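Right, subunit A next:
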Amino acid sequence: MTGEGMNQAWVLLAPVLLGAIALAGAALNGALAARAEGRPALSGSARPMLEVVRLMRQRRRVTVAADRLLWRIGGMALLVIALLKTAVIPFGPWILADIPVGLVWFNAMDVMVWAAIWLMGWGANSAHALAGGYRFLAQAASYELPLMFALVTPAVAAQSLRVSEIVDAQQSLWFVVWMPVAFLVFCASVLAFSAWGPFATAASGDIAGGILTEVSGVDRLLILAGRYALLATGAAFAVALFLGGGAGPLLPEWFWTLVKTLAVLAVFIVVSRRFSGVRPDRLAEVAWVIGLPIMLLQTLVVSIIVAVRG
Partner candidate 1 sequence: MLSIIIFSALAIVAVVSGIAVFRVDSMARATYALAVSFVAVGVMLLMFDLDYIGVITILMMVMEMAIMAIYMIMFMGMNPALMPMSMVHNNRWSAILATGTFLLLAGGAVLVPWPARSGSVGTEDLTMALGEALMGSKMLVMLTVSPILFATIVAALVLANPRGRYDRWGDNLQRATPDDPQQGGLGK
Partner candidate 2 sequence: MSGAAPEFFQLGVAALWLLVGLPAGLGIALCLAGRRATRLAVPVSIATAAVTVVVAVVVATLRPAVEVPFLAGAPFGLAVDGLSALIVPTVAVVTLLVLIFAAAEGTESPARFHGLMLIFAAAVAVTATATTLPTLLFSWEIMGAMSYALIGFHWRDDIRVSGGLTAFITTRMGDLGLYLAAGAAVAGGAGLELANLAAAPSPWRDVIAAGILLAAFGKAAQLPFSFWLSRAMEGPSPVSALLHSAAMVAMGGYLLLRLEPLLEVTPWAAITVAWVGALTALLLGAVAVAQRDLKQLLAASTAAQLGFVVLAAGVGSVSGGTAHLIAHALTKALLFLAAGAWLTALGTKQLSELRGAARRWPLVGVTFAAGALSLAGIAPLSLWATKDEVLAGALETSPALYVVGLAAAALSAAYAGKALFILWGKSSTEAVGPYDTEQPGTRHIGLWARIPLVLLAVGAVFAGVLALPPVGDWLRSVLGAEADPRPGVAELVGSAALALLVLGLVAKTRGRSSSWAANWLYLGHATRIVVVDPVLLLSEKLARFDDNVLDSLATKTAPSGMRVLSEKLASFDDSSLDAAVNKTAKGGMRAASLVTRADAAGPDAAVEATASAARRLGVLARRPQTGQVHHYYAQVTVILAIAIVLLLVLALVVR
Partner candidate 3 sequence: MTLQLVLVVAAALFCVGLYGALSQQVIVMVMMGLELMLNGVILAVGAFWWFLAPNPDGLLLLLVVIAAMTVEMAMGFAIATLLHRSKETDMTDMATELSG
């Protein structure tokens, strides 16, 4: 840990960095999409910036009898949630708020996504959007319990809910080595709570874009950016929980954190493009009948190891 001065600078720096990482993710996705369509990858990677400019200038459309208050709250919430999550993620030596229950905080914030996405769906007063909102809740009910145990497992191993202590506990051995199942479940859950990749059915094309159907202009920008930001915080948190945080040879801690975060984010984006969508109604059974028991076993194994090691 460094001094207070550094922390205050970090308050300003963190959102900027989050934005930058999210943008990098978006650029990568754009490049991959372009290549898939046979266009030059570079043009694709510039696409997000152009999209930002376009959406900033676009006029907001409003549907009839929309619940604007809830709609706006839902739209803004994703980005706010991502920022609030950033507060407990250590970036090398810096962390905004190293609260003793940082892990639970992260969890509470990703539950906020439930509300946010459903409000987006509800507020628009549109059938497609509402169906998207419901899809997300169904998906959320499936991934949340395995995610909770995936979060608990590193905490058990580090015997602390404070994220910095979890990072410190992996100096000798990264948690991903001996809790691979938890890591995978966590990664899948990150995709799920970002409504991304195979878990993007809430916004998928078969319901005309779902929660994105009616949003336009700045609102749409906020939601799209929020999803990338959530993905980025998820990647950063995976680094802190399982990949040793800033641990690495020679180079400074913040650098290693950045590199690992970007790498995880890239993997998220590349890999999840290769999967087709997962229907939430099918997911529930898989998550509860396979995911939850296997996750419980992982937690049990870790607990036993911790208990035996003393």
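Assume a contact is a pair of C-beta atoms (placed from the backbone, for glycine too) under 8 Å apart; a residue touches a chain by one contact, two chains touch by 3 or more; residues count from 1.
Selection criteria: all candidates are chains of the complex that A comes from, given by their letters.
Everything numeric in this text was worked out from a predicted model, so none of it was measured.
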item	value
Touching partner of subunit A in this complex, picked from 1, 2 or 3	1
Residues of subunit A defined as touching candidate 1 within the complex	65-67, 69-70, 99-101, 104-105, 107-108, 111-112, 114-115, 118-119, 122, 125, 134, 137, 140-141, 144, 160-161, 279, 281-286, 289-290
